[in-house]
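Sharing a structure here in structure tokens format.
The block that comes next holds subunit A.
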Amino acid sequence: MNFKKTKNRITVGLFIPCYINQLYPQVGKATLEVLERLNVNVVYPSGQTCCGQPMANSGYESESIGACHNFIKNFKDFDYIVTPSGSCAYHVKKHYDIIDQTDEVIKVRENVIELCDFIINILKIKNVGAKFPFKVGVHKSCHGLRGLRLGSCSEIVGPSFSVIDDLLKEVEGTEIMELTRKDECCGFGGTFSVVEEAVSVKMGKDRIQDHLDNGVEVITASDTSCLMHLEGLINRNNQPLRVLHIAEILNKSIK
Partner candidate 1 sequence: MNSREKILEKIKTNKPSLLELPKIDKDIFVDVNENQLSKFKKMIEAVGGNLLTLNSIDEIIPKLIELFPLAKNNYSHIIEASGFSTIDISEIKKPQELDDLDVLVLEGEIGIAENGAVWISEVNLIIRVLPIITTHLVLVLKESQIVATQHHAFEKIESSDFDYGIFISGPSKTADIEQSLVIGAQGALSLTILLI
Partner candidate 2 sequence: MSHSKAAEIFNKNENKVNWHDKALWFVRHKRDNAVHQVLEWEKLRTLGSGIKAHMLSNLDNYLIQFEENAQKNGIQVHWAADGDEHNRIVHQILKDGNAKKVVKSKSMLTEECHLNPFLEAHDIEIIDTDLGEYIVQLAKEIPSHIVLPAIHKSKEEVDELFQEHLGTKPCGGDPKYLTNAARKHLRKKFIEADAAITGVNFAIAETGGFVVCTNEGNADMGAHLAPIHIACMGVEKLIPKQEHLGVYLRLLARSATGQPITTYSSHFKRKREGTQMHIVIVDNGRSEQLSRPDFRASLHCIRCGACMNTCPIYRRSGGHSYNATIPGPIGSILSPGIDLKKHSSLPFASTLCGSCSDVCPVKIDIHTQLYKWRQIITKETPQPKLKKASMKIMGDVFANPKKFERIGKIARWSLRNLPKSVINSKPNIWGRSRDLPKGEKESFDDWYIKKNKDEQ
């Protein structure tokens, strides 16, 4: 599929979360490549670090202020700040009220947007030209789901929708498998994964079993934090599942 246009290319700033940058760079690569293939002009400001979540969620908001300022500095000039992480986008939107609300800060908080949300709602594209003939289970990461409302959740009475499902439905050969508990938390929760290790592990195991029970071959999500936790369990227990970020699936292009 050829999306190349000469006029009207959208320019975005790409934010790569700290642990993707260091531990899962392939997710960052896939995100960049998908966006470029969709004719987006992607700018990756150097000097990125972290959105500040790890400290803030642990109760140390004040220690995250340096990270917040660094984020604002890097992204204040962009109309869209795209990130392959629902939790980072949510954190900036919801919790950046701890720094002075200058025009720049307000603009950045409004303009940060999760990857799938950006593709569906800004680019208005559903079919990105990908092929991935596998049975896929979607883990509905909580911050993206109930935080950013990237999809309907089972608790709320209302119409069904999901930006990640919309994209996956158009991927050639992909079969989305239905889970028994459609949007239960995976149990990562940042430092929760260590502070409440027993429950965190049990929650992760239960999620994985749900996918296995329903014939899933590949687990995907819009948050690598969830996937890191699930993959850690899958690898330790030698379970027959692959784990890929949604960007990696969308990047499996039809050649």
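For anyone wondering why these and not others, all candidates are chains of the complex that A comes from, given by their letters.
Criterion: contacts are C-beta pairs under 8 Å (C-beta built on N, C-alpha and C of every residue); 3 or more make two chains touch, one makes a residue touch a chain; residues count from 1.
Since the structure is predicted, the reported quantities are computational estimates derived from the model, not experimental observations.
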Within this complex, subunit A touches, out of 1 or 2, candidate 2
Residue ranges of subunit A touching candidate 2 (in the complex, touch as defined): 16, 18, 20-26, 28-29, 32, 44, 46-50, 52, 54-67, 69-70, 95, 142-143, 145-147, 153-158, 181, 183-185, 187-204, 206, 228-229, 231-233, 235-236
